[in-house]
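First the structure, which I've put down as structure tokens, then a few questions once you've had a look.
Only a single protein chain was left out; the remaining protein chains are all shown in position.
Chain nomenclature is as follows: A and B, assigned in order of appearance, with residue numbering initiated at 1 for each chain independently.
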Amino acid sequence: MKKESTAVAPLTVSGITVAYQRKAVVEDVSFTLPEGKLVALIGPNGAGKSTLLKAVLGLVPSISGSVAIYGDTYKKMRSRVGYVPQRESVDWDFPTDALDVVMMGRYGHLGWIKRPGRKEKDLAMGTLDKVGMADFARRQISQLSGGQQQRVFLARALVQEADLYFMDEPFAGVDAATEKAIIALLGELKRAGKTVLVVHHDLSTVEEYFDHVLLLNKKLIAAGPVETTFTPELLHETYGGKLAIVSSNGREALVKQ
Amino acid sequence: MLDWLISLWSDPNTRWILMGCTLLGLGSGVIGSFTFLRRESLLGDTLAHAALPGVCIAFMLHEVKSASLFLIGALVAGIAAVFCVSAITRWTKIKSDAAMGIVLTFFFGVGTVMLTHIQHSGSGSQSGLDKYLFGQAAAMVTSDVYILMGVSVLLVVAAMLLFKEFKLISFDPGFARGIGLPVGLLEHAMLILTTVAVAAGIQAVGVVLVAALLITPAAAARYWTDRLPVMLAYAGLFGALSGASGAAISTLGEGIPTGPVTVLAATLLFVLSLLLAPGRGLLSKALRHRNLKADYARSAERSALNAAEGGSQK
């Protein structure tokens, strides 16, 4: 393989393997993310998408392989990485409000002893406004809808002011307004030169939203620009027989069965 | 050693207690398997602590110490406690672990108030209520032992008769309801059986430790098999062994309490199972994991070698 440019890539994964108990969930995956692109990580259920993301972030142990973020270890580059976990991963009954959750995004920058103050509050408020949630800043988080909760999570990642973002299914179970807000935000991140890796489920929107795709089914099937990689053949290889290609209105669309 | 075993058997009182504790271990091991599989292991702990006010009220009403009255008091209080736990988790955002903690300590707190009130009023010294907290099998009289044995046999027989129903509601209550089983009724039946096991066990091992009779043998049994009937048999066996060794060893000296010895015997069996059981035990797991890692290392080496060869050929 040949390096495309001399600049350090945001993320280089080489030969990563993750196994739970006896079974390998992610096997020997290697790829490099191009800078400043929106990248979708797609694959069937159980293909190891979330696991791959967690392994990159060191949240689950990998049994082999290595990860480089901007050419260095994740530990050293942590402040350049923002992470949006799946919504189910936290207890929404926790006694806290939307603004407070967003402020948690600044904790990494604050260091050990310092407490969040005026500056953090303003920053968080501004970010909430960006995702259209300023009116709900003081709302207890369990009283937000699923889409609103997702936007709070996004705001929390944005406020980290990272260069590389990982988002685990941000579009899962959200309303149309939230979906729109997320797309607008992704566009804004791209314009600012950030790199975003999104675990994505909806094949019909991939071409519209993303620049690059990673096709994963335990092993990496293919990686590259949407135009050359998001093809029926490669998708078929990724999803096996679980995919049908239908034509409607003269446009090709992909449907998961 | 042999003399000791013979003396255990020759003394009629000891013999009865030994048999009672063995049967108790067997019965709670079997019932405990179901609560373990339903992920309600700490239910036994809640029931045991909650039983205290029930036992105290039973004593206050009748002013006599009687195993059967204690059993009824414990049963009623235990069921009330379980009802409170499910009410709290259902009506508030409080999660089940905190709900159990609240109910357990509140009931026990109230029980403590009653117990100390009884003790300070004078009649407490003959009540034997203090024995109740830590359990002392040697202090049991023959009628207590009869009840203990009767209860244990009841537990095992009930578990055998309702085996397939209990299996289904432990595995998939939704499906059980779908095929027309009276799931609510069966769950109540299981709850009552668990409460009976706990109430009986308290006499022998005490309030705090009785939970172990339900949990530890069942958890140990799970390592040896993937089949439920076999698991019940193992759990019953482990429970019986623990009960027997607890009763036997506590005859060795005046100060040796039955409860802790029983629990430690069960824990020992659990640790052995955890480490040594084939398939699920830690030792065999570690071996497998090492093989897996070695396999990957080898295949990675091979592919690297292939790549190098391919490069040199060019």
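Note that in this section contacts are C-beta pairs under 8 Å (C-beta built on N, C-alpha and C of every residue); 3 or more make two chains touch, one makes a residue touch a chain.
Definition applied: contacts and distances are computed from a predicted model.
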{"item": "Undisplayed chain, where the name is taken from the UniProt record, one of \"Betaine-aldehyde dehydrogenase\", \"Manganese transport system membrane protein MntD\", \"ATP synthase subunit c\" or \"histidine kinase\"", "value": "\"Manganese transport system membrane protein MntD\""}
{"item": "Options A:Gln140, A:Thr205 or A:Thr229, residue touching the unrepresented chain", "value": "A:Gln140"}
{"item": "Residue in contact with the excluded chain [from B:Met60, B:Ala80, B:Ile94 or B:Leu292]", "value": "B:Ile94"}
{"item": "Contact footprint on subunit B, counting only the chain that is left out", "value": "36, 39-42, 44-45, 49, 88, 91-95, 97-98, 100-102, 104-106, 108-117, 120, 130, 133-134, 207-209, 211-212, 215-216, 218-219, 253, 255-257, 259-261, 263-264, 267, 270, 274, 280, 282, 285"}
{"item": "Residues of subunit A in contact with the chain not shown", "value": "54, 57-59, 75, 78-79, 81, 83, 85, 89-91, 94-97, 101, 104, 107-108, 110, 112-113, 115-116, 140, 156"}
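FYI, only the chains that are shown with their structure count from here on.
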{"item": "Inter-centroid spacing, subunit B versus subunit A (mean Cα positions, whole Å)", "value": "45"}
{"item": "Subunit A contact footprint on subunit B (complex, rising order)", "value": "93, 288, 292-293, 296-297, 300"}
{"item": "Subunit A - residues contacting subunit B, complex", "value": "15, 17, 19, 22, 24, 28, 63-64, 93, 142"}
